[in-house]
Structure formats: structure tokens, C-alpha cells
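Notes follow once the structure below has been shown.
Apart from one protein chain that is not included, each protein chain of the complex appears where it belongs.
What follows is subunit A.
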Amino acid sequence: MKKLIIYTVGVLFMLFVAGCGEESSAEPAGNGESASEDSETAEQDQVEISVYSSGSLNVQNYWETIIPMFEKDHPEVKVEFVFVPSGTGGQSTMDRIVAAKQSGNDSGIDVYEGSLADIVRGEEEGGIFYQLDGNGIPNLAMIPQENIEAVEYYSVPYRASAVVLAYNEEKVQDVPNTAEELYQWIHDNPGRFAYNEPGTGGSGDSFMVTTIYNQLPQDAMSSQDESIMEEWDKGFEILKELHPDLYRSGVYPSKNQGTLDLLANGEIDMTPAWSDMALEQLDKNLLPSTIQLKQIDPPFTGGPSHLMVTDNGDDARKQAAEKLLNFVLTVEAQEVVIEQMFGYPGIDWSYLSDELQERFADVSDGYRSFTGGKLQEEMLKRWQREVATQ
């Protein structure tokens, strides 16, 4: 009997250990297998590249639409797509590239979709991304020059989204055009406006950042100088004054979706929202059709999403990656960004059809970028201390 127990415990323990080991090794093995199988069946001179991306479901859907389109156009390139859902370790992809660079290995990642911060980090680590040019990617010419110069040709800012004002047109007659008019509207209609807790989502964050920086010179938004923190007082004063006139005298729901839910329920009439999120939900009737979107002056913040080509020292793969990036910038592919992701196109609006330009006229007024880096955290802390705690 005791022997039996010992055996059982032993077996269970081994199963447990084996189970753990298997779990961690199963995935890469599985991937490798399917990849080599695929390449065996493919033509000899086919180049295989891998695209790593992260974000919400709409980003995944986008790539799963684009890659078959691209492979049809370019049968000589095979694209393997790896999607890391946001919040599950997107940073680890970047860590992988950096680690591979430092040890002189091939990272196995050819195209990486990331943020401005990733480009900066790539530079700090000694140039892990290729500097791109019009020879490899002719369609770069279609991107507004200032956007690509801002990243010094290290990335293709292929799509963007921005925060806009979403409002219920049945309830709001005097739609604000400027930030000042918006603050006035909030005071005139107490309880009908909400922005989400800034730390929990970009739309509320954008409201906070723009309110503070609207009181400062235009170029202050790109300053990372900590002395600017003393000049935030005026903006925080405005936020504090708004507090009692917000939804339920100062309730800030969590996450971007929190305020959109209130808008859909009719508990509020106006809120800042991400353009792509709001447009997609309008399309799926999750938001009632009475909701309109509008950019105010000066605009809320927003930002592009960047595609980088990783330097693995393999020219064939670099050229294949450039072909993919070039394809992403075609009108055909950019229409997918607009139609399916409800994002802003990376290329100039003038290349797109009049019909599309008209449909997006409300939100295409552009956006500002806040690149204060660590100042962002300080702003959030002060917001919690002074605005939320009243």
C-alpha cells in the first residue's frame, strides 16, 4: 500500500515536472516544425520573413488581411506573422531583438511594429533597425515628409489614430470648436461630460495632457525638461475647476471603453475617444448612430504606429521586408487601414479617393504628439493627488 502511494506520488511529481517543461518548450518547437514544413513545400528561392506585431484585435485582423494580399502580389516572399496581444509582453519582443543584437545572433524578427520609444531604444542600443530610403521603398514618397523626417527614416509610420471629441448630436446643439469652448460647455452642462482616468487609457490621458499644455507654448509638448513641471499649475487649475461639473461631480471611469459605455447609455453627452475605437464601434452599432466625432482646435493628441526593419545582416530578407513595407503603403493596403481599422492612413490624404476623404473629414484635422517621456508619469501622479482627490 505504502509502496503504491510512493509510486503514485513519484509519478505525479514527474508528470508535474514534465508538464511544466513541455509547456515551455512546446511552442517554439511547434512553430519551427510548421515553418520548415511550409518552406519545404514552397519554391526554392522563396524568402521567408517574419512580422512581429502587438496591439488590440483590430491590429491582428489588419495583418491577417494584408499578408495574403501581399503574398498574392509577391509569390517570392513568404510572410510568417506573430501576434503578441497587448499586455502580454510586447516589450519582450523588443528585448529579444536587443539581446540578439548584443550577442551577434539573428533575432528571427524582420519587421517589427512598435512605437516611437522603440525606435529611440533601438538607436541607443547601437542601431538595431535599418535606416530606410526611397530606393528600397518607393512609396515612402507618399508619406507626408514631416512624419518620416520626425523618425529620421528609421520607420514607416504606416497608420495613426488620434483622440477626438465624441458627442451625441441629439443632445448637444452648441458643439464646441475650441478647447476653451469645450471647457465652457462642461461648466454650462454639469454632469454631461466625462473623461476616463488618465492612467487607464489614452483618451482621458490626452484630455489631461492637452488641457495642461494648451496653457503653454506650442513646442512645450516635445520638451522633456523637468523644469516645465512648474508651469503645469494653470492647466491643473482648469482640471480642478472642471472636476465638480463632470459626470457625477467628478467620477472618472476606468479605461477608454468606460466613457464610451457611458456615452452609449446616454449617461453623458460628450467624451474624448480614440478615433479608430469610436468609428469601429459606430460601424458595429455598439455606439448609437447619433454619436458624432469631431476634432477641436488645438487638437487632442494622437500618434502613428511604426514599422521597423530589423538589421539581421541578411540582404535577401531585408529586400523582402522592404517589399512588404512598400506594399503596406499602397493605396490598396491603406484603404484596409481606413475601412477595417478605422485608422488614419499613413500616406497623404490626397492619394485617397474623394469619397473616403469626405467620410473622414470630421476627424482628419490631425493631432498633436506628446513626447514628454517620463514627465507623463509625473503628470499622472499629480493628477491623482490634486484632481482625483478633492
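Simple rule for what comes next: a residue touches a chain if its C-beta (ideal position, glycine included) is under 8 Å from a C-beta of that chain, and two chains touch if they have at least 3 such contacts; residues count from 1.
Heads up, the rule we're going with is that contacts and distances are computed from a predicted model.
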*Given the options "Oxidoreductase", "AAA family ATPase", "Ni,Fe-hydrogenase III large subunit" or "ABC-type spermidine/putrescine transport system, permease component I", which would UniProt use as the protein name of the unshown chain?*
"ABC-type spermidine/putrescine transport system, permease component I"
*Of A:N135, A:N265 or A:S350, which one is in contact with the hidden chain?*
A:N265
*Hey, which subunit A residues sit against the chain that's not shown?*
2, 5-6, 9-10, 12-13, 16, 197-200, 248, 250-254, 258, 265-267, 377, 380-381, 384-385, 388-390
